[in-house]
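Here it is: the structure, laid out below.
One protein chain is absent from this view; the other protein chains keep their places.
Up next, subunit A:
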Amino acid sequence: MSPIHISWRSICSKPLSSSLNLLLIAFGTGILTILLLASTQINDKLEHNSKDIDLVVGAKGSPLQLILSSIYHIDFPTGNIPLKEAQSLMQNPWVKSAVPLALGDNYNGARIVGTDTNFVNLYQLKLDKGRIWHADFEATIGSAVARDQHLKVGDQFYGAHGLSGGSDIHKAKAYRITGILQPKGNVTDNLILTNISSIWKMHDAHHKGEDHDHANEASSENEHQEITSLLIQFRSPMAVALFPRMVNESTNMQAASPAQESTRLFSLIGIGVDTLQWFAILIMFIAAISVFVNLYNSLKDRSYDLAIMRTLGASRGKLFLIVITEGIVLTVAGALIGIALGHAVLGIISHFQESSQAKLNALYFVQAEVYLLISGLVLGILASIIPSWQAYNVNISETLSKN
């Protein structure tokens, strides 16, 4: 029968008020855990995906939408840009490398990206199996796509029009998988890569009928060919200020900076996160008050118990320990339950998340969770220090004579 055991039995003897306290603390800690995990993961994903890209050029519209669609592959593209204009930007001396993207199709939710081998260099992709695509209708797929769709090298699949859903399938031509990429921990894991002309041909065939002969039209239509966007790396930092202005003012296209837009996006989410955070802290504070009130009130009934324990040989220090342990056990157990709850809820959220690119990981742990546990401990000490001090100072003679 250690002090912890006695405290534990005392908690168990008041199941209603103890579970109310546990619930309050678990709820507060749970919300904080979810916020912590989600915002760290989103922040990580934002930074990890855009770290080597200085600028995105695409059709005019919302710059945030352009970034979201071209880098994070979550929103819809803003539209198309003429290949010719894009090519003239690619020749610009400030541009170190430029990766063209042609978006618009998907396979069971995984986006099909028409691009060139610069994409592989930009994201430093490595092959796990097979080889990079060469010819039309060859595809190299990300590791998550291979895993989730059970695809392997040599398999064939049909792309579908649009960025999700499979109602409008391009039946004319199937893609053949030539390679699977190594996991990279960013958005490329969820992409299907092919060359741009595959995307064009897929759409030509789609629009003009399956049996149309398009051998002699390719060169004549070159002038009207379009892509979705360009991912650009600059040669010098000078270009950061001048190049976007040049694009925005002298062409029909817009330039958007991933760093700026990510910051803007995060500051938009941030307001909500801050509000929720304060709300959760308020709940934990209320929980601490509730633990305090509970211990304080129960001390009136328990002072006789405590006096008896003293007559049985328990020292003042032991009584202090018994009462403070009760508070700490409640808040730390509450914090632990809250953290577990946070992970569980995140797991449920990610289970119902449709876009695999922004999927949250429930088994992701951050160091700050240790601080949550410590704050549970501190709350417990704060809530029970006054009742414990009273237990320490209980006047045995007076308490025993009263009854």
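Convention: a residue touches a chain if its C-beta (ideal position, glycine included) is under 8 Å from a C-beta of that chain, and two chains touch if they have at least 3 such contacts; residues count from 1.
Definition applied: contacts and distances are computed from a predicted model.
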UniProt protein name of the chain not shown, from "Oxidoreductase", "Peptide ABC transporter ATP-binding protein", "Electron transfer flavoprotein subunit alpha" or "Calcineurin-like phosphoesterase superfamily domain-containing protein" | "Peptide ABC transporter ATP-binding protein"
Who touches the missing chain here, A:Asn43, A:Gln156 or A:Ser315?
-> A:Ser315
Where A:Met246, A:Ala259, A:Val366 or A:Ile396 are the choices, the one touching the absent chain is A:Ile396
Thinking of the whole complex, not just what is shown, which of A:Ser10, A:Thr140, A:Thr331 or A:Ser384 touches the missing chain?
-> A:Ser10
Taking the full complex into account, what residues of subunit A touch the chain not shown?
-> 1-2, 6, 9-10, 12-13, 304-305, 308-318, 396-397, 400-401, 403
